[in-house]
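Submitted below is the structure of interest, expressed as structure tokens.
As you look at this complex, bear in mind that one protein chain is not there, while each of the others sits in place.
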Amino acid sequence: MADFAPAQLNEAGSLPAERFGMLKRFMANRSFVIGGALFLFVVMVALLADVIAPFDPLRNNFRYRLGPPNAAHLLGTDSFGRDVLSRVLHGSRVSLVIGLLVVILTGLFGTLIGAVSGYVRRLDNLIMRIMDGFMAFPPILLAIAIGAVLGPSLLNAVIALTVAYTPRTARIVRASVLVVRESEYVEAARALGAGHVRILFRHILLNSLGPLLVQLTFIFALAILAEAVLSFIGVGPSPPTPTFGNIIADGRNYIAEAPWITIWPGIAIMVTVLGLNLLGDGLRDVLDPRLRAEAR
Amino acid sequence: MLRYLVNRIASASLVLLVVSLFTFVLIWLVPGDVASQLADPGASVEELQRIRARLNLDQPWHVQLLSWYGNLLRGDLGQSFLLNRSVTEAIIERIPVTLSLTLLALVIAVVLGVSAGIIAAVHHGGWADQSIMALALVGLSIPDFWLGLVGIYVFAVALGWLPSGGFVPLLQDPVGWARSMALPAFTLGITQVGLIARITRSSMLDVLGQDYVRTARAKGVPAFKVVAKHAFANALIPVITVTGVIVGVLLGGAVVIEQVFSLPGVGRLIIGAVLRRDYPVIQGGLLLLAFIYVFVNIIVDLLYAYVDPRVRYG
Partner (left out) sequence: MTTRRLMMQATVALAAIAAVTVPTGSAQAQKRGGEIVMAQQAQPPTIDGMTTTAQATRNISLHIWEMIVTRDENANVIGDLATAWTISPDGLTYTFTLREARFHNGKMMTSADAKASLERYGKVGGSPFMRPVKDMTTPDPRTLVITLSNPVPGFLEQLSSPRAPAVVIPAEEAGKAANQIENIGTGPYRFVEFRPDSHVKLARFDGYIQNTQGTGRDGFGGKKTAWVDTITIRFVPEGGARTAGLQSGEFQVLEQMPTPTAKRLANDRTITTHEMMPWAFQVFIFNAAQAPTNNPKVRQAIQAAIDPEEVMAISTDGSYRLLHGWQYPGTPYFQGDLGKENYNQKNAAKAKALLAEAGYKGEELLILTDSSFKNHNDTAITIGEQLKAIGMKVNVRVVDWPTALSSTTKKEGWNAWPLMMGIEPYEGPYNVVSFFAGANARMQVQDPVIDAANQTLTTALGLAERQAAFGQFQKQMMEQAYVIKVGEVGIFQATRANVKGYKPYRIPRLWDVWVE
């Protein structure tokens, strides 16, 4: 499941020419509004974690280990006696940072590779075969292998996930570039003597932004799910850093004695990912009318 | 067609070369080696070196690379450091587990997803539609390994209905097999139900909007019959199209689910090999996976061309 989001079924698409009333259309889209609100909520929690968390997420207290929820510790404590609520709140920050970095890097490299591959025909075959090589494995397996090589850290988790998801993004960008490249206005630009770089960036990429943005929203969601898996396997950001995955990994050995450690971060992941999936649906409905039928 | 095939195989070989070089670099870069598994945590440096010498791990990398490619050309993927069998054997004996898990999860996902999608489409806009679609999206947002942990807690620890993990071969004990597979397959499948439900629903809505369905309705054919006879078969086509994609996704998910439920599948084999530094299994396993992926893709594309006359390859 961590590998798939609805938007990936359709790799090509284009931005509607008219942008008039875009905001209005966004606000009228229920998925976008609910998803945006959920996601905004998680972002606010992450930003304000220092203020709202009742405890230091790294503070041990061996006298109240595996403590059930009570008035002081609303979500109980973990095996170090750390406050689970504080760890989940701070965990949202780390998980969002990882997701965001993966989105930015994937967007950057995916666009670059996809654009070059789609526009420069001679390189197309070579680049796409290399991408195929990376896509021959489930992305999570690839990320785990790379994570093991680089060692567990926040940055390495970002690198591993970027390598895992870039080929898919590159494919999508390439597909839109192929479509746009042959369109009339690119022909027109070419006829007017625009250079390759200008055509690529001004005309082609700008018009591939819609599907890319939709795809990146889903990659954000996938990255948050995948971070949890990496931490669970032991190749994610180094403990004691609170991330959703690390908290679950800490709790897995105590699932019968202290289920609260495992359950809450899982729910936090669900809320975050649900927000992003809704947001992605909404974005697609508005930006990509070709696919609008699907979410009717 | 023949030229197309030759082209495809040539580029497939290129993909495999990329993969094999990638895995070699991976192994070359990864710190630590299998001696860490063959020794007690408190083993002395000398004890560790004895193991390395025994396994030729002290050879320079180019010697290891050449010997690996040499063996590969003879069709030999090598011998696992830790599993007491060849890499090929190790993978082949794992395939039934991963296949059981993936196919069962697929059946669960398709049956539940298609039913939910149809119900939602038929009640388009009603509360059933809305709640099914909401649930579908929630399902897509659940981390599968977490669901597995919660499942173990509820069904194995608290209720004691199902085993907590492990695999029973189908031929050895069919009931045991079903019990051992129930929780993992359901965990894995449930995460794809939402996706299939969404696709089924939208393609159903497309079909229900088509002229011939409208005609059938106008002619007074009962609603149930319309859905069953006309809409369903046509709506299934997009679902079948994405099944290939979903199998890929499920195979990826199986990697983690095998870990949670202690199932001896291919994913656990390779992750175990990475974490334990069983180099031959990492190299051979990843290459074999890529090989299967690449050739399954070629076959699927050829089938498409055969089935759908509109698709022509030049």
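Order of writing sets the chain letters: A and B. Residues in each chain are counted from 1.
The rule we apply is simple: contacts are C-beta pairs under 8 Å (C-beta built on N, C-alpha and C of every residue); 3 or more make two chains touch, one makes a residue touch a chain.
Worth saying up front: this structure is predicted, and the values here are computed from it rather than measured.
Residue in contact with the omitted chain (choice from A:G36, A:G99, A:P139 or A:P152): A:P152.
Interface note for the absent chain: among B:L14, B:A43 or B:I119, the touching residue is B:A43.
For chain A, the residues in touch with the chain missing from this view are 58-60, 62, 65-66, 79-81, 148, 151-153, 234-235, 238-240, 252-258. The set of chain B residues touching the chain not shown comprises 30-48, 50-51, 54, 80-85, 90, 93-94, 149, 152-153, 156-157, 160, 163-167, 259-262, 264, 268-269, 272, 275-277.
The rule we apply is simple: only the chains that are shown with their structure count from here on.
Rounded to whole angstrom units, the spacing between the C-alpha centres of chain A and chain B is 21. In the complex of the two chains, the chain B residues touching chain A come out as 11, 14-16, 18-19, 22, 26, 29-31, 137-138, 140-147, 149-150, 152-153, 157, 188, 191-192, 195, 198-199, 202, 205-206, 242, 245-246, 248-249, 251-253, 255-256, 259, 267, 270-271, 274-275, 282, 286, 289-290, 293-294. Within the complex formed with chain B, the chain A residues making contact are 1-6, 8-9, 125-126, 129-130, 132-141, 144-146, 148-149, 151, 221, 225, 228-229, 232-234, 248, 252, 255-256, 259, 262-263, 265-266, 269-271, 273-274, 277-278, 281, 293-296.
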